[in-house]
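First the structure, then my questions, so here it is.
Complex shown without one protein chain; remaining protein chains in place.
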Amino acid sequence: MMFLQQIVNGLIIGAMYSVIGVGFTLIFGIMRILNFAYGEFYMLASYGAFLAYSELHLPLWLVLILTMATLFGMGAMTERTLIKPVRERTSDWSVPVIMVTLGLQIVLQNLVLLLAGGTYQGVSAYLLGSLDLGWVIVSYERLLILGVSVGCLVGTWLLIQRTQFGLAMLAVSQNREGAILSGINLQRVYTLSFGLSAALVAIPGVMLMPLLYVYPTVGHVPIMKAFAVTLLGGMGNIEGAILGGIILGISETMASAYISALMKDGVAFAFMILILIFYPSGIGPYFQEIRQKVIRQ
Amino acid sequence: MRQDIKVYAVLLFLILIFPFVFRNEYFLHLFILGALYAQLASYWNLLDGYLGLINFGYAAYIGIGAYTSALTAIHLSLPLPICILLGGLLAGMIGVLLIIPCLRMVTFSTAIVTLAFGEIARIVATSWTGLTKGEMGLWGIPPLFPSQNKIPFFYLSFGLLLVGSILLKRLLQSRLGLAMMAVREDETAALTSGIEANHVKLLISGISCFVAGIMGGFYAHYILTITPGLFSLGYTIQIMAMSMLGGKGTFLGPILGAFAMILLGEGFRFVEDYRLLIYGLLIIGTVMVFPTGLVGGMARLKKWVTLKR
Partner (left out) sequence: MSHLLLQIDALNAYYGDLQVLWEVHLEVCNEDILAIIGGNGAGKTTLLRSIVGLHRHRTGSIRFQEEEISHLPPHSLIYRGLAEVPDERGIFPDLSVEKNLIIGAFPLKGSKTKNSALSWIYQMFPILQERRHFLARSLSGGEQQMLALGKGMITRPKLLLLDEPSSGLSPLMVVRLMEHIRRIHQEGTTLLLVEQNVHHALRIARRASVMENGRIVIHGTSEQLMQDDQVKRAYLGR
């Protein structure tokens, strides 16, 4: 039964990893950059959530909405003020923009360190108690996390598949010129999707606060997960990221339980590399192929 | 050509007399680090700027070289040059092996996989306390030169930089160098011209990681205490930043970038608390003004100035 328990736990944290991965892979697909400041957006969301929840005693749902909105604004503003000038100065802008995000990462991390100090802050779980299903026990906190993750992923999927903007994002990620010629405003897509990416990572920033705590360098954790999930799912592949997050979550939990809690990150990474040896482009494209074969029948 | 030789002679002379003009230990230390990073940035650039292969786990090879050299020196008491060489060889071999799964991947995928390797290496180094003493750090490393004096280290680091740069230049001008750039531009075209792209990638990875290992060994026997922090992504990013700021894909760029960043970073030590913050702002500012790096930016500036006449 321990085994099933671990699977469930892994699934739940994995769903959150999926959210982290989706935000990161989304920006890679659309702008072909690795956003090194992504972890710092998480960190800022955590600090914001800590202030709103612990100090101002706002209800959790409000904290979530406010944090997402704030981070959306920050993301959009970052794109317009820092990234746009670099994009317009050189035609091969992927690498310089990555450098800008690197600089931003250093700036944000040290700014917060200076202003807030390096102490670890935290809250105890948002919900107490647990659900006993006989075979497994799931804490209400974990159920909440799962619920928010799933809601977020469904919402993102709907946004991409069913709205004009989502379609525009897909178009830009697959053929920039084709998108321009269809009347899509690239600048607007870049700015809004960067904001969306930040808003997405704000969600784990709020929900995982009791688990990971709040301190200036906490961004190191989500960015590593983002890298792993993005690679596992296929660079730029949203569905792959969703699957990848769950796989990462489960493998990590298993590694922690059966091998070593200290080395769980290492084992998870190693497992990811193993999968990549068989699927060098990630698992996302592989599933896309399968789905295509089914459609053709 | 004669112009170049004059410039090199002057530089060589300056390097030779430097320690006697600036006797300050701290200054010497800065420049030793500068030369160290310059070499690392140059050879990172070999992989990224000239071949097009991004290695985000580069720091791990420095760490492998450092620990291998330190441990063989401590436990096997071999002569130090041999230890450092072993460090380099191990780093080079692992570098080659780890690139094999990446051969079928796209650039950014390789970047993340190498990053993962780096992280795994760091975690192993931290956890295998029996061998590496983990977070506590490995100390008692035998120094390269017996006295406390930094001057011999200064000459050695610049000597290594000089030799490394000459070999690098030779490599870039050789057939392998040409093959490398062909693969970077268009791998399929290179393949059809008879270039074994995979062999090129493996070889260059090996060379680049070997040098990282050597420099790691040098560092271990200079600083005399090393920690697993040496494997972190932060150092790789610093090296990458130096290479990019100086000018990706140019010869002098990474060297310039390395010295610029070291000196600038230290230049702000008087505002210690704000140092890293200013550092980050500088990176953003520099990229926004010179997106292609300092070397490219300087060339454009020169053109702009001469056109104005």
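Per-chain numbering from 1; labels A and B assigned in written order.
Just so it is clear, a contact is a pair of C-beta atoms (placed from the backbone, for glycine too) under 8 Å apart; a residue touches a chain by one contact, two chains touch by 3 or more.
Remember, predicted model here, so these are calculated numbers, not experimental data.
Shown chains touched by the undisplayed chain in the intact complex: A. The chain not shown here is touched by just one of A:55, A:92 or A:177, and that residue is A:177. Residue A:186 is the one among A:186, A:211 or A:257 that touches the chain not shown.
Chain A residues in contact with the hidden partner, per the touch definition given at the top, are 164, 167-168, 170-171, 174-175, 177-186, 288, 292, 295-296.
Operating definition for what follows: only the chains that are shown with their structure count from here on.
Rounded to whole angstrom, the centroid-to-centroid distance between chain A and chain B, based on C-alpha atoms, equals 31 Å. If you check the complex, the residues on chain A that touch chain B are 28, 32, 34, 36, 82, 85-86, 89-90, 93, 95-96, 99-100, 102-107, 109-111, 114, 224, 227-228, 230-231, 235, 260, 262-263, 265-266, 269-270, 272-273, 276-277, 280-282. Taken in their complex, chain B has these residues touching chain A: 101, 104-106, 108-109, 111-113, 115-117, 119-120, 123-124, 127, 237, 241, 244-245, 248, 273-274, 276-277, 279-284, 287-288, 291-292.
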